[in-house]
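In this view, the complex is presented without one of its protein chains, the others remaining in place.
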């Protein structure tokens, strides 16, 4: 059933029942630009919660499923079944769920990290490839207009050759052992069986790493990591110090540092990226995402605002409102959905999405999990320089 | 036809065809929380633009109307006609459109200023009262969580008795005479026949005034205004200096200043509110809306973040995501829609909305237009102290 | 006795005994660039305090005087008597002290406001004129390099014709009635007999007004003021809302607002100046004085740092250290002394100081007191537009 472009994409969701943070985020992101309609869900492993969550969201009773497996099977066979599914479960369920939907011929939009281990990630990449379906990974920060601006500036050579990359993502919510009191989101994130071997590295370090990669286009050569679980009895890292060596580009091998922490009081979601090259530098901070600081070497620092003076097409294309009216986290997230929508609608007609459309894919996902595992390996090896196992 | 709460509200829109800024904003705001479905529209006075805009938005052909009058008549008579309409036209059309829908038994969500003159505003208030329908005015900045926080803090007495209010809303987009080249939004905003007698006072001064009123709860006693049209040949003010005297509360008569400008280079949408009382002060800036600065007198300044430590219920109730992940202009706007939705859904069953639900109404609209006209009158009278004609 | 330029200027001081804030500031300011030596003083009206203060400062016993009158007489007659005197007493003593030293042939460096009433100020201007001695008024904020930068930018036409001026100086230290408990500096500042008719207007409003004048070069046409003494029983204003009308320059009559407050919790010394013209805007904030924000209309905002890229000669000339190493309040104050020193040294040889040397003079002092009295008069007259009585 090929739909016209103004017909929203039929979307399902796995996970994201009542009380879950990231499920709600995905739903808002899917709504903002009016490109999706949520029509099916396997919203919780708890049947009662799945049912009431679905009802609350206006999902028809017969399209609220007890399991993702059932949902994939049934929806895949419906004439007007879902065209895409959002997977917003804890990490360890990403793999089986994504596999089921891809094999049922349904596009996948999946939260990060893509899987809880690298072997799964690589297998999933093959499955995705084989399926011919789209795989969209919600490294949502790549949706911020000023990040798109930064990326285009680097690509256009405004910074010259990149020498230095500083990425960090500090938080403070795991400063104390909140997982013991069952705090929302803390339990599975600190359980290796659900989150994978990485704690802060997997949950937020991957975001910082992906963002650095997205903006600079540089490939990592090797990393040296020193991980800690500062909170007694915590099974995964809650602080990660990492040095980065990038592969040479145009003869210059950039160096970088990456810091991820969940035990840094005063930091809520302090994702920050700074990139310096031979001709200039840029600085961006997630809490104030509409600003991009740009210094052409030897000139005054400039404050580039979203949709303001000096905004490049890569940025204005994904901006919704005038400069000075802040867009936020949800809009950046929604841009991933909007980009996905353009690709999915093109796929309805068997076409590729437009060249300008950009979103993180399974390849970014594999690299992210490889990053996490390399961090852990390096740290276990006393900070030895370690390559990603790609 | 009474709908269950999880059934979105059927919404129509007047104005907001392709290329219009504020129409797109209203549509996103209506979508974010999934409480509305846009099913009808009179999107443009240009029939072709109305048609293609409707198609683009997935509005059925037979519910795309050539005029708001037709739309009000037809939809008002349909069993499943629209329950509410968003009016997003230039100011001078607010009155006839709102009148038509109220009289057709349809709730109205209307952009500000509510009308282009005070007489119309007062008449509309009577019509709204008579109709028994809801009238929601999108003074959207009142939807920001940190503004709700500020309001609750004042109400809770954390600032003590208010003495000083500083409100400002500088922009720079009318620094040059862009209306002559037909710049989007500039033409009607600088044409008194469409905008009313106020320029910057009406377009942004009303926002600043409303915000000060919303947060402090103080009533204006009188104002003294000095307005200018700095750009040669501009027919309405583009810069407004205003002094404010509030009515005494608890024996203290607060004083304030309000500055609105469209000719202040470097200001995009610089709405700022500062309130100082006997016990403390707060400061808020629209470009960084997730921050509220709070100083209890004699203690260090505190940065209150949306949904962060110290967030009060009035703020967390309208916050969607964790602290450190910025919400923006669209979410604040969406909160007005979400609040409206709760009231409209309650009205489906003949009930009042919950007590906690807050949104600007026709009364705020009347006061806003009275503010604009008082500014103009005072300025014409060499800045004489002037009362609102309420 | 004509000294070579590397010989420091012999300086005396009136007021500034132990515990006084501004006396210490003047002494540091005089020391920073090594151009003055403090050799005499009438540091306190309390003889014991005068004596111990002098001893602490290494002033010879025979040059510690019991009164400024004695000091002026004796030093004026000494071959190596003081060349200049710093007057740092409460306002009402500025006049007799300055008069005494000018008439004794000694240059005067005087704190602001120049006198406690306008009649005295005008008389003093005549005395200064007659004396042929230099009169330097320490409107110290004019010494900040980025204020010099702003001034040159305006003079160079970078902002085009000025339309809008926003000046403010909020503090919070008089939020409560601290004068009753004898708080340092609060007693005389709130006593009209010592401070003059203005409270916040005289103490800080004059600074804001002078700064606006210094940077823009615009002359005031009239003002409309609304003053309050919010604290019960306070005899002078502690909050001042003022609208400003400047005389036309190049056909454009700029408008402005000025806010001074001592009852705004969370503001320490929040002097801020914003100036907007047809071609650009600038913004400066005293708490972060090394930054000047500059937006050429239609381009991104730029952060001009002291001595950084884009610094103009007027700024670099008075800057001591590289960009990124902050200079502060004392260095700005010291620049007034350094400028005075160049003029005084030139006067040693009967010459004028170099053309580039700039400092506030008795004329600024007269204007400042006229500003205070006009504010009071306007406010008493219900905010009527009032001209300075110059």
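Per-chain numbering from 1; labels A, B and C assigned in written order.
Everything below uses one rule, namely that a residue touches a chain if its C-beta (ideal position, glycine included) is under 8 Å from a C-beta of that chain, and two chains touch if they have at least 3 such contacts.
Predicted, not measured: the structure shown is a model, and the values here were computed from it.
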Omitted chain's touching partners, listed by label: A, B, C
Contact partner of the left-out chain, one of B:160, B:308 or B:383: B:308
Among A:137, A:218 or A:263, residue touching the chain not depicted: A:263
Identified contact with the non-displayed chain, of C:80, C:219, C:288 or C:389: C:288
Residues of chain C (touch criterion as defined above) contacting the omitted chain: 6-8, 21, 24-25, 27-28, 31-34, 55-58, 171, 267-270, 286-290, 305, 308, 320-331
Contact footprint on chain A, counting only the chain that is left out: 163-164, 166, 172, 175-176, 224, 226, 228, 230, 239, 241, 243, 245, 252, 255-257, 259, 261, 263-267, 274, 276-283, 293-298, 301, 382-383, 385
Residues of chain B in contact with the chain not shown: 294, 298-305, 308-310
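Throughout what follows, only the chains that are shown with their structure count from here on.
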Far-end chain from chain B, centres as C-alpha averages: C
Rounded Å distance between chain A and chain B, as computed from the means of their C-alpha atoms: 34
Distance between the centres, which are taken as Cα means, of chain C and chain A, whole angstrom: 55
Averaged-CA centre spacing for the pair chain C and chain B, given as whole angstrom: 43
Where chain C touches two or more other chains at once, by residue number: 294, 298, 301
